[in-house]
Every structure is written in C-alpha cells, then in structure tokens.
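Down below is the structure, laid out as structure tokens.
Every protein chain but one is kept in place in this view of the complex.
Chain naming follows the written order as A, B and C, and within any one chain the residues start at number 1.
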Amino acid sequence: MTVLEQPGAYAPAPPPSWRPRTDAAPLLPDAEPYRVLGTRGTRTAQDGAPGPDAGLLRRLYAAVVHGRRFNEQATALTRQGRLAVYPSSRGQEACQVAAALALGERDWLFPSYRDTLAAVARGLDPVEVLSLLRGDWHHGYDSPGTRVAPLCTPLATQLPHAVGLAHAARLKGDEVAALALVGDGGTSEGDFHEALNFAAVWQTPAVFLVQNNGFAISVPLAKQTAAPSLAHKAVGYGIPGRLVDGNDAVAVHEVLCEALDRARAGGGPTLVEAVTYRLEAHTNADDATRYRTDQEVEVWREHDPVTLLERELRDRGLLDEATVREAEEAAERQAAELRERMHQDPPLDPAELFAHVYAQPTRQLRDQADQLRAELEAEQRSAAAAQSAGSTTAGEETR
Amino acid sequence: MTVLEQPGAYAPAPPPSWRPRTDAAPLLPDAEPYRVLGTRGTRTAQDGAPGPDAGLLRRLYAAVVHGRRFNEQATALTRQGRLAVYPSSRGQEACQVAAALALGERDWLFPSYRDTLAAVARGLDPVEVLSLLRGDWHHGYDSPGTRVAPLCTPLATQLPHAVGLAHAARLKGDEVAALALVGDGGTSEGDFHEALNFAAVWQTPAVFLVQNNGFAISVPLAKQTAAPSLAHKAVGYGIPGRLVDGNDAVAVHEVLCEALDRARAGGGPTLVEAVTYRLEAHTNADDATRYRTDQEVEVWREHDPVTLLERELRDRGLLDEATVREAEEAAERQAAELRERMHQDPPLDPAELFAHVYAQPTRQLRDQADQLRAELEAEQRSAAAAQSAGSTTAGEETR
Amino acid sequence: MSTAVRQPAAAAADRKPATMGQALRHALRDAMADDPDVHVFGEDVGSLGGVFRVTDGLTAEFGPDRCTDTPLAEAGILGTAAGMAMYGLRPVVEMQFDAFAYPGFEQLVSHISRMRNRTRGKLPMPLTVRIPYGGGIGGVEHHSDSSEAYYMATPGLHVVTPATVADAYGLLRASIASDDPVVFLEPKRLYWSKADWDPQEPEAVPGIGRAVVRRRGSSATLITYGPSVPVCLEAAEAAREEHGDGAEGWDLEVIDLRSLVPFDEETVAASVRRTGRAVVVHESPGFAGPGGEIAARITERCFHYLEAPVLRVAGFDIPYPPPMLERHHLPGVDRILDAVARLQWESGFTESGGFGQGRGGGAV
Partner (left out) sequence: MSTAVRQPAAAAADRKPATMGQALRHALRDAMADDPDVHVFGEDVGSLGGVFRVTDGLTAEFGPDRCTDTPLAEAGILGTAAGMAMYGLRPVVEMQFDAFAYPGFEQLVSHISRMRNRTRGKLPMPLTVRIPYGGGIGGVEHHSDSSEAYYMATPGLHVVTPATVADAYGLLRASIASDDPVVFLEPKRLYWSKADWDPQEPEAVPGIGRAVVRRRGSSATLITYGPSVPVCLEAAEAAREEHGDGAEGWDLEVIDLRSLVPFDEETVAASVRRTGRAVVVHESPGFAGPGGEIAARITERCFHYLEAPVLRVAGFDIPYPPPMLERHHLPGVDRILDAVARLQWESGFTESGGFGQGRGGGAV
C-alpha cells in the first residue's frame, strides 16, 4: 500500500479545459482571528457549539500561570549568570501551553529556541529543557523518549524535520502527528516554504503553528511580509490556513486539536497563524526600546493571555480564590525548585566533546581526546602543586 | 526620499481589532487561465475590449515561427555535436516570445537555461546566447548591454537577482522593471519564496513568470505542488497572481505588459503562471517515454502555440500565403545562418581560465596560468616534433 | 596532458562486465531488499530512475513509498531526510549534481552532521547523501564541481568516494549501513567505467575509513581518490618507461583513499615512509582543497622520511571550466609526471637550503 497517491492530480489537459486543482476558498483563513475567550454570548448564540470544557479550562489555567512564572524565573536566572541567554515567551504563554496540551501521547513537538515553555508544559524536566540556554550541552532531554525534538536555533530548519518525521511515521503505519512551531520571521526562510510544500504534496500529518509575535528581533511584521496574513500562505501550498487569537489559550488549543486530529486521520497538514505578542525583549541581551514604543506594548498588555483566561474562568464561575492561590503556589514551588537546581553547577565532562561526534570516534578524535586529557591532568597537577606550595607557605606564615 | 515606506503597515493592535492587512480576493487568480486567441466572439461581447492590435499579432507570429525553427535547429546541433546539450522550448514558444516582446528597452530579463529563445527574440545574437550550451564559455553575451542576465542553471536562484536589480534601479530612480522566468519545478525552491517575499515587502518592480510546462524533468506538477494553481502562491506574499494560457502568445503578452507597466509605475510585483507544455524531452539527453505517454503529448499538440496564433491571424484575415512564406523563409534563413556559424569552431583561449576569476589575478593564479602556458607550449613543441618527424618519414616513403 | 579515463587494472578482464552505475544501483536495490527502513528519495529518482539511472527500477520493485520523487528542493530533501532518520528510517537521498547540493548546505552542516552530537547519541543520523561529483563529462556550468573540501571540513560527516566498480557497491552498502551520515561522492566520469563484477556475489571490500594500495611501487607515492584513481594508475604505468633526460623509469605506488573522512593515516604514512616521496592528486581546486590537509598531515607524520616536500597536483583555483576547456583543468598523466619529476631526484637537492623558489611553488 502506498501513502503517496496524489489526491486528484492535475488534469494535463490544456486550457480551456484546465482548471485550478481545487477551490481555493475553503483553504483561506477567516477574516478575523478565531477567538473563544470572552465571546461566550456571541458564539453560542451564533453556532450553538458547547462552551469549552471546564476541566480543560482549569488545566490551561494552571499551565499558563505556571508558564508565566517559569518565564520570570528563567529571565531571573540570566541575571544570576545561570543561563547564557533566555528568549522569554512572556505574552505567548497561551500558544505555548495550548500547543503542549493539544498533542497526543505519540505526537511529536518541534520547538524553536523560544519554545522552552511548550516543552515544560508537556511535562519535560525544566532543567533538561534549559540545557541549551544554560550552555552545559546543546540539548538536554531525551528526544525519542519525550517526543520533543531539540530546541532549534537555525530558523525554520525544524519544519522539514517535522515533515520528515511525520512522513516516516505514516509510512510505518503509526498514527503520529508532528506539531512544528515557528516565528513570524521564520516564515520568510526558504525552509518554511519547502517544508510546507513537501507536507502538502505528501499529505503529511504535520501541523505548523506560526507564533506571530509581531517581531523578528527588531524587525516588525510589516517589514517581514506584505501578505494579508501569514495564514494566507497556506493556499499557495493547497492546505488550509487558520487564523487564531494567539493569546486565547482555548482558541489555540481548539484549532490545534482539530488540525492534529485531521492530520492523524490522513487529512493532511494545516498552517495555523496565532496572532500574539512578545511582551519582553527578544532575549535578555536585547534592547527592545530601540525598535518599539511602550505604548505599543501597553496595548498588548491589555490583551494578556493569563488575564484573558482568568477572566473567563471567573465569568463562568470556575475560579475561586483557593484555585487561584493553589495555581500560584504550585507555580512558585516549581520556580523555587528550578532556581535551586539551576544554582547547582551542572556536571561537565570535557571527554564528551569527542564522544558523540560519530558512533565510533575516529582515530583523530581519539588522539585529540587523549591530548585534552593529558592537558587537563597537567593542569590539575600544577594546580595541586601550586596549592600545596601555597598551603605550605600559608602554613609557614601562620606558624 | 525613501522608496521603502511600507504601504499600510499592520496595526499592532491585538485581536479582535487586528484584521488581515489587505483583502485577499483581488490577489487571487481567475478561476480559468486568461485567453485571447480563439475567444474573439465571446470576449468582445463580454468585456467590450478591442481585439489585439494587428501589428502586434504579426510581430508575435513572425517571432513564434522563427522560435519554432530555432528550437529545431538547436536540437539538430546537439546531434551534430555542436551543442553540449539543449533544453528545447518547443511548445513554449508563445511564453518565450511574449516575454521578450513585452519588455521595455531598459527592462531586464532573467532567463533560465530553457529560455534561450526569449533572449534570441529580444534580439540577441543566437550564437552568443548558445555559448553556455555549446560549452565554449559559461555565458556569451553582454549582459549589461543587452539587459539580459546570464542563462541561469541553479533553479530559482535568478529570482532574487531580478529582485535585487529592480530594487537597485528603483533606488536610483530609474524606471526599470525586471522580468524573471522560472519553471514549475523551480517554484518549490526556497529561493522562489524568498525572492517573491522580498519583492512584495519592498514593492520591487519585478514580474515573475512561471512557465508551468507540466514537468520538472520527469516529475509531474501533481508531485510538485498541491496548490490550486501556482498563481495562488501570490496571495501568500500579498501580491496579485495571474493565470494565463501559456500557449496563447497574445494573452501572455497582454498580461506581462500590464504587470510590467504596473511594476514600473511603482505598483509592485506580480506573479504570472503561464500554463503550457514541454513538447520535447527535458533536453536532448532525456528520455521522456519513461515518464509520460504519447497520448498526453498528443492532446497538447492540438493546443500548439504556433497553430493557435496562425489560426487567429487567418480568422482575422491578417495572414495570406505570402506572409506565411515570408515568415518561414526568414526563419529558415536565420536557422541556416545559425547552423553555419555554429559549425565553425569557437575561438578558445585557455588563458581565459585565469583571467576573470578576480579583477586582478592572484599570485597563485598567475603561477598557474604560467604553468598551463608552459605545458601547452611543450605539447605544441612535441606535436610539431612528431609532425616534422612524421613528414620526413612520409617524405622518405613517397620518395 | 591526457585526461583520458581508464579502468583500473582489475577492470581489464571482460567476462561479466558491470559499470559503476550498475553496481551502485545493485547496492541500493540490495540494501532496500535487506532492510525495510531504507528509503530512497530525491529529484527524478522514481520513474526516470535518476538522471544517471542509478535508481532505475527501484520504484517499480519497491513502490513509490520506498523510492520517491520529491518536490524540487534540496534543503527540503535533506531536512525531511533528517526527520525520517529521527523516526528510525535509513534515508538514502540523491542530490542531482554536486552544485545542486548547495541549497541544502545548512541542513547538512547545521543539523545532519551535528544531530548525534547534539543529542548525545539519542538521535543518530543514519542517512546517506549521494552526490554525483567532478568533471570530465562535458557538463555545463554547475554540473562538474568537486565539492569534497566543504564536506571534509564539516565534523560529523563521513565522506566516501569509490573509484572501482567493486568499491561502488561495497562502499555504498557500508554507507547505508553506517549509523552516521555519509556524504557519498560518486565520480561522474566513472559511472560508465566497467569491471568484471558479479552482482550475485559482490566481492567483499574493506570498510569505510580504509585506504587501499592500488599499485605497489617504491619510488614515490601517488595519493588520490575517486575520479583521479584511474588517471594516477595510468600515470604510474607511463612512469615505468624511460623518461626525461634518459633517466630510469619510476616505480610509483598508488593509494586510493576511498574515504576522505575518516582519513586512513596509517596506510598513507606507511607508504610514504617507504617511498620517501609523495604527490597528492585530485580534481578539486588545490587551494584549501583536500590535498592541503593530506600533505600537511603526511608531513607531520613522516617529516624525516621525506626526500622532498609532498607536492600536489590539483584542479586550478578557478570555477570549473566550460566543457571545451575542461581538459586543461583536470589533472592528467603529464601533469602528474611533471610533479613527480619535481620531487628532487637529483642528489644536490637533498642538501638543506638547496630548494627555494623552485618550480614547485605555484603548482597548485
């Protein structure tokens, strides 16, 4: 059996018989980002859909509260010299958390450097997640075990990986979908284009979530694209494009679940654009005042993902002070634990530099490992010598 | 004055105030490729537009007749060992000729390896145009002088060049547009994506003509894309997409002229998809029977660009036998001249290998040029020695 | 300055001749038959069988899911291959020509070569990137690059290149079986080279990382690989005869490296210590090409055995020439023998200080 049969190949007939392959209309995103939070009156009236499940709302709430605290803690760790760098997802917690919770057990997540929170919300050990940004190794968690690919630094390069993995799973007959995260800036890279095209042609069970947070470092979206929306790019690949309020955790979760279900069922990929905003600078090392005003940020603070969700829960009577306190305390506990663990120096072994380059180190690498070992031993010996000399002197002095 | 002001930047306001930047509808291509030839009755009735100008029809006719003959001649030259390889544009002459004739004097053309005919139709010396495929040098004509960029082999890489050149012209205040040609296969490359995005964001006076000839070597369009049409990709960049019958020289010419005029006037780029068909194999070295049937080709032969145009001229009473004969004789003359000139060995100078690598050859290149010169002199000396020895012997023998 | 391509000695017999292209096809076929996780994909590898026909018949035998025509996008091909490898498959991808692998450079260098290291072995990349490379077939611009220097300089990749029909099969099987990414460079102009080789009983060859002495000799060592191996063997034959000013013939040893990474220092050093002289020969431009590394490394290990500096005969430091001029660029027999002649055979040269601005300076 082949999974690669082309759904409705173009008729090779010449014009006028030739027609576009499919109707573009159903692929186009809505004229307005999809929202759930705060729309209860209008929406149920409109489409009769049941409101979001209370359990889900509570889980999302606990996760965004934790996520907000996690972002704060990680940023603090940069100031304490415990992280080399941290790209905060403050303001984007709804996307991060919804992405993690939308995934099925066997689904894979393909995050970028900004998506630590999505990995943590999926249940990964935050210290392992932060390995790249701490700098003790390039990557800290067990990817096959967690079904979370390494945090990816070269922009958009993780998208073809997601497509390949999902394609491989489909070839093997496994019901696995891949969710790949990318920024608005990343959509300009060739790899974005190539990945979406491969996925569309192969009907790969991959979902692409663009977190459009308004900026690629300093470059605003208007200098990144002239498209009506990034979701409109979907039609150029022949896949559906969805536009969603990225600060509405419930809406993002719903849209992603739908897309992932469709993908697993063989319905092909989806491009989702989540409109959101990066409330902090690009990373702790960036200076956002160089390219945007406080007023602009202020407007987005009014649309904060944590507040939006909290308001909904309160409106629906699902949130009492005890629940709030409980969520906050849990977040605080986790932050404290993270802080404490991150203040311990990570185990480092210079020999690892040579251990994983190939399945078997080459002769050259073995020689180099030997060389480094010898150097380090010499270093230690002279340090020890200096110390014993020093302690003798010290001893003599105090004598 | 800046040319880079963003036309209507996104409002950074959060949803629900946030809306797609522009209405996508006007950017979407028509549901059917635009045609002119053979539609006179219907079209004038429908939109009251005047029929195509008789002079233009005649110029296009002469050019496609010549183009067809040129393709045949060039293919013949491969069999005679006078071209290393030839990718024929037979079946695509309408696109080639229309592209050349649509260009203004100062506009630039960015052709691919298949677009020799477009360069020839623009008036370039065919022998110079064929240099790459003959193999005497990589490129044979004066690009700045002719405003035709080198025939480009790495797919889609010429598109960002076109964007850069048109952008530079605009920065300098020159009214210059660039027309870049690319195949259906080339649209899958990252460079296609990046070029169109740059052009859209910068509102560059560039027009992109995709000659969708159904195949990328052996790979049919259905394995290349799942999009409704390639023209639908335009909306993802926020530029208009046009769909045109690529075997209808008049329609292609009209659509390109419109797009180029708009570009020069500061209206930004356009993506045009011309639906056409490659009647011959990918190149003389290819075996098309491996991937397509004769029946399929037959259907397209019925929609031949030369016949379509000829029929129109006859229908409109613009073509008498004398004109036909005249066009054919002119084509024949040009083919004969080409054949004759291509049968002369091109001048070759091995020293050129080192002459153009840098503005000033490096010391290493000078040494290498010396080395090659010495080798060639030695070769000549020993050949001469062998010959004089040989002629002596021969002389002795006949004595 | 001949650039004619001849078969290695073993190929002279004509009983059951197979071409290198056929041997490669057999290797792919057998690897796919033996292991359902082996997937072949790339541009035109399906019904066309690839532009060099190396994948001919694979889609017919294994179906389009196992041998798949991709959209035309090399970064996409390499990137999806990486993803497939992450799920446990063993992708074998084809780049259509050397220069057309460049669009995928970032995926190869930033991901494929580093994924195992990044993940401490959790996500190995058992994938093979087949790249037809080199010139000598009259290809137009961008169709004749020798790009091995780029891959050699990228830690984490293996770089393998066969010169014989048997090695084409054996090394490709070994590459596909390798748990590490292999850039498998196929010398274009040897695709049609023939040898007596039986697909039913493909002869065993040494593994990846082992160089082979293709011809024993005592005067000097020619160190080479891929498309230049037959040329060096031809040069060695020519060198046997008398030459120059009535001097005796040279008895040249020829080493086929077979894999540039890992580099087999032992075999090469042992030979050079014996002969005391060496010339590295390759088609790739000389400057910052493979020969620099090889010469430097050999010199480090054999300095006091060397009677002369290790010389290099390489392509010039220029973009690959157009078809009608390529014969001037490719290292041919005469150019190799010229270099051998410059290995300071006169005794006066062995004195310290005797050699300086000699002819050797600008050879590559």
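The criterion applied here is as follows: a residue touches a chain if its C-beta (ideal position, glycine included) is under 8 Å from a C-beta of that chain, and two chains touch if they have at least 3 such contacts.
Since the structure is predicted, the reported quantities are computational estimates derived from the model, not experimental observations.
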Sole touch to the unshown chain from B:Ala162, B:Val182 or B:Val255: residue B:Ala162
Answer key for B:Trp18, B:Phe198 or B:Phe215 versus the chain not shown reads B:Phe198
Among A:Thr2, A:Gln80 or A:Gln371, contact with the omitted chain is made only by A:Gln371
Residue list for subunit A contacting the dropped chain reads 84-85, 113, 132-138, 153-155, 185-186, 188-191, 216-219, 223-225, 287, 290-291, 346, 348, 350, 352-354, 357, 362-368, 370-372, 375-376, 379
Touching the unshown chain, subunit B contributes residues 2-4, 137-139, 142-145, 149-150, 154, 157, 159-169, 171-172, 178, 190-191, 193-195, 197-198, 201, 352, 355-359, 362-364
For subunit C, residues touching the missing partner are 75, 99, 102-103, 105-106, 109-110, 113-114, 117-118, 141-142, 149-150, 152-153, 155-156, 261, 263, 265, 273, 284-285, 287-297, 299-306, 308-312, 317-319, 349, 351-357, 360-361, 363
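What we mean here is this: only the chains that are shown with their structure count from here on.
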Max Cα-centre separation from subunit C goes to chain A
When centres are defined as mean Cα positions, the distance from subunit A to subunit B in whole Å is 42
Rounded to the nearest Å, the gap separating the Cα centres of subunit B and subunit C is 36
Averaging C-alpha coordinates per chain, one finds the centres of subunit A and subunit C separated by a number of Å equal to 41
Where subunit A touches two or more other chains simultaneously, the residues are 190-191, 193-194, 197, 201
Multi-partner residues in subunit C (2 or more other chains touched) are 70-71, 73, 75-76, 103
